[in-house]
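Supplied in structure tokens, the structure appears directly below.
On to subunit A.
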Amino acid sequence: MELALDILSWFCLVMGSFFCLTGGVGLLRFPDFFTRIHSASLTDTLGASLILIGLVLQAGWGIVSAKLVLILIFSLLAGTTASHAMAKAALKSGLEPHKNDKKEESSGGPASKPSLT
Partner candidate 1 sequence: MNIIGLYNYWIVVLLMMIGFYIVIAHENLIKKLIGLGIFQTSVFFFYISMGKITGGTAPILDEKWQLYSNPLPHVLILTAIVVGIATTAMGLSLVVRIQEAYGSIEESDIQAQDALDQLECSLEAYGIRYAQSLNDQDLNE
Partner candidate 2 sequence: MYALTAVTLLMVMSLALTRAFMGPTLYDRILAVNNFGTKTVLLLAIIDFMAGRPDFLDIAIVYALINFISIIGVLRFFEYAGNSAAGEEN
């Protein structure tokens, strides 16, 4: 049982860090603001939740995991809201989503998506 929990939590931690890393690379490499916010906020939600869940599994029942769950709830609420606010503010300030009319269509997909979120 202990071992299973450990393995599960390690798995969560590793996957969480992987997603965070993906998000970080995306944040650095994507061409414009909206694609960046797309990569950052999506992977952020998943990665942060996975890492926190992994830690909860390590902590067991008690005040510690209650606090972790609090952080989880909070980051889910606040993170998404903050990225929404950022995207909205950027759009309002006249920042145009990156239009890929010269390049192929496949990389244009994610570029136009985040403006909906």
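For anyone wondering why these and not others, all candidates are chains of the complex that A comes from, given by their letters.
Criterion: contacts are C-beta pairs under 8 Å (C-beta built on N, C-alpha and C of every residue); 3 or more make two chains touch, one makes a residue touch a chain; residues count from 1.
Since the structure is predicted, the reported quantities are computational estimates derived from the model, not experimental observations.
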(request) Just give the number of the candidate touching subunit A here, out of 1 or 2, all from the same complex. (result) 2
(message) Using the touch definition from the top, list the residues of subunit A that touch candidate 2 in their complex.
(response) 10, 13-14, 16-18, 20-21, 23-25, 27-28, 33, 36-37, 40, 44, 47-48, 51-52, 54-55, 58-59, 63-64, 67-68, 70-71, 74-75, 78-79, 81-83, 85-86, 89-90, 92-95
